[in-house]
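Notes to accompany the following structure.
Here the complex is missing one protein chain, while the rest keep their positions.
Order of writing sets the labels: A and B. Residues in every chain begin at 1.
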Amino acid sequence: MTSYFNEMYQGNSVRAPYARLQDWMSAMPAELRQMKQAEAEALFRRIGITFAVYGEGGDPDRLIPFDMFPRVFSGTEWARLERGIKQRARALNAFLVDVYGRGEIVRAGRIPARLVYLNEAYEKAVVGFVPPKGVYSHIVGIDLVRTGPDEFFVLEDNCRTPSGVSYMLENREIMMRMFPDLFRENRIQPVDSYPEILRRTLASVAPAKCDREPTVVILTPGHYNSAYYEHSFLADLMGVELVEGQDLFVEGEFVFMRTTEGPRRVDVIYRRIDDAFIDPLCFRPDSMLGVPGLMDVYRSGGVSICSAPGAGVADDKAVYTYVPEMIRFYLGEEPILNNVPTWQCGKSDDLAYVLAHLDELVVKEVHGSGGYGMLVGPKASADQVELFRARITANPANYIAQPTLALSTTPTFVAEGIAPRHVDLRPYCLVGERIELVPGGLTRVALTEGSLVVNSSQGGGVKDTWVLAE
Amino acid sequence: MLLTVDHVTRYFYDQPVRGVVQSHRLMPSQCAGQKMLRWKVTVSDGQMGGGFRDGAGDWVQGWTVLGPVNEITVQVTGQVETVDQAGVLRGHKELTPAEAYLRKTHPTEADAALAALAEGLDPAKDALAAAHEISARVSDAILYTPDTTNAHTTAAEALAQGTGVCQDQAHAVIAIARHAGLPARYVSGYLLVGLDGAAHDAAHAWAEVFIAGLGWVGFDPANRCCPDDRYIRLGSGLDSRHAAMIRGIARGQGEESLVVSVSVQEGQIQSQTQQ
């Protein structure tokens, strides 16, 4: 039986960050708890926050379960995470500028050329372009899991348009509304500056041709998108327009939005649509979501696009293995956060190992996401294991495998009371003129007992994430 | 050789459109053997947009036309002095790694028949010889026959029917070369026609294959040769769509039709129109 690190209890004693929650927890009668839980749900439903985490799919009007028991980090724990996350975000951006430039890391033989240049996410259309401030990925979402007091592992990087940050903000709002006393007793660092820092970050990467206060917009695929709530929520808090492709047009060297007072120039586009759809002239010609001619304006310095087209090559699951190498190569530092050891089924030695240990490994598709197309060996039935064996053998390069991690648990409200459930963490690192990280993130929790899958489509919920002031 | 180009593309819309956006690859490549003496691109009622040199070394120029318009004329006129480089692209500054041209695209996907045309080749031993052989095999397998294919025909379809135009032949060379592990790409440009009596279009396309140690080398299966001083190179891409001289989108309901006339003359300008 694997033993899991419980973030609240060490033996019979309560770990320091959770000290004050012990009393709160024991002082709450079941009726009050149920009342509060109902209140929280009503609040979520009322504000209309519904969404699916990036690529998870599912019913767009579904409410993700909110667990009131907060997840807590001490200031010291966070300080180390913060250094590690920022380090990773810097290296990923250095990698992107490099592989769309001279490709020194490839020339130096530190990462295979094919892995980068034949990658579907490698965007030929931006080769030779250095975005303002040398930033390709302006919002880096890094998915982390914890296995011990000081052991954190990066599960994956999200360099394109990581979603879920509205949950980080709304979870906090709702907790503060329902349990003000908790916030008086604990010194919890605020996260509500995130939209303002995001706006500042985006403004800081305005293009060279912008000679005034930059106009920033958020580009959404539209109100049918499952994350539309988040797009409109962020636009509102940032005080910027939420536009669809049809609201923008190219004229001459610039991009404009259609307003009731005539065309208004746009300098920075925070896009929440994929590369393939942003410009039908350059990418998918059938896209109705994008802006024809946008890429020409972008490459000639008339507008900035965040994240920059092409950023996806850095968060590919096969490229992921090389992130520690990137940190050493570009920053000359040792990685502060560990990668999960990964076997590339495309390599014959790795493949042999994986096939021999399927029942203990987690197998993922290289391009999949959201917990679909995934095998959790120790939890899988014999049939599932055999199904994956066949799939992997048929197309080995499409799969990677990782050891089954002993994800940490935190106390969680369940039907029977309070019980440990497994959690992960996605903090959102903002990269512009400066690199910034608000103290917090999105904690996802696997609400099913024993489950290690935190994805909301597979029974996952969310929690407020606290970072205590020292 | 002194080549004079006059290339007119006219777009007609059966209802006025509210605006047009275009992206051009219409400037001669900056490389050995091509000296631009004069060159001009105009778009009727057009406003010149942003321009930049892309990773493959091509000059890409955006244009917009504010509607409503029924008709747009894109005109290219200029003069280029050329010197035969035996098909080798020299002195061309580009950043895109050759490996990036191993990627498959829909029109250059190699089916079993295309893959069969790579049989017996040994690019690892002599890549240049293999590339020549590929081009020759395509010339034989897909006979140059105008009006038997369209802009969306894939290499596999052209091979299946055994006929096509320069676009189909270039796609086939690219598909086979990539299948054999050689990076390959589509090139668009102009060709001085008529010297050999062949009735090929003056707006032309061919393939380039990357030969380690030598660089990019052009192959023109339509004319069974490598590009020489009769050719003007404009731009390249993974396939014909990526390398298109003009890409455009009109905003509005109007149906689009177009008429293209290209003339490439040796020496001074003479007017000649083909459709």
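In this text, a residue touches a chain if its C-beta (ideal position, glycine included) is under 8 Å from a C-beta of that chain, and two chains touch if they have at least 3 such contacts.
Going forward, contacts and distances are computed from a predicted model.
One chain of the assembly is not displayed; among "Alpha-E domain-containing protein", "ABC transporter permease", "ATP-binding cassette domain-containing protein" or "SOS mutagenesis and repair protein UmuC", its UniProt protein name is "Alpha-E domain-containing protein".
The hidden chain, counted over the whole complex, makes contact with A. Of the candidate positions A:11, A:109, A:262 or A:450, contact with the unshown chain belongs to A:262. Listed residues A:76, A:193, A:246 or A:348: the one in touch with the omitted chain is A:246.
Considering the complete assembly, subunit A touches the hidden chain via residues 46, 48, 223, 232, 235-236, 241-244, 246-247, 257-263.
Rule of thumb we're sticking to: only the chains that are shown with their structure count from here on.
Residue ranges on subunit A touching subunit B, taken from their complex, read 100-103, 106, 113-114, 117-118, 122, 124-129, 249-253, 280-282, 285, 292-293, 295-297, 299-302.
Those residues of subunit B whose C-beta lies close enough to touch subunit A in the complex are 19, 21-23, 47-56, 60-62, 64, 66, 95-97, 99-100, 102-103, 238, 241-242, 247-249, 251.
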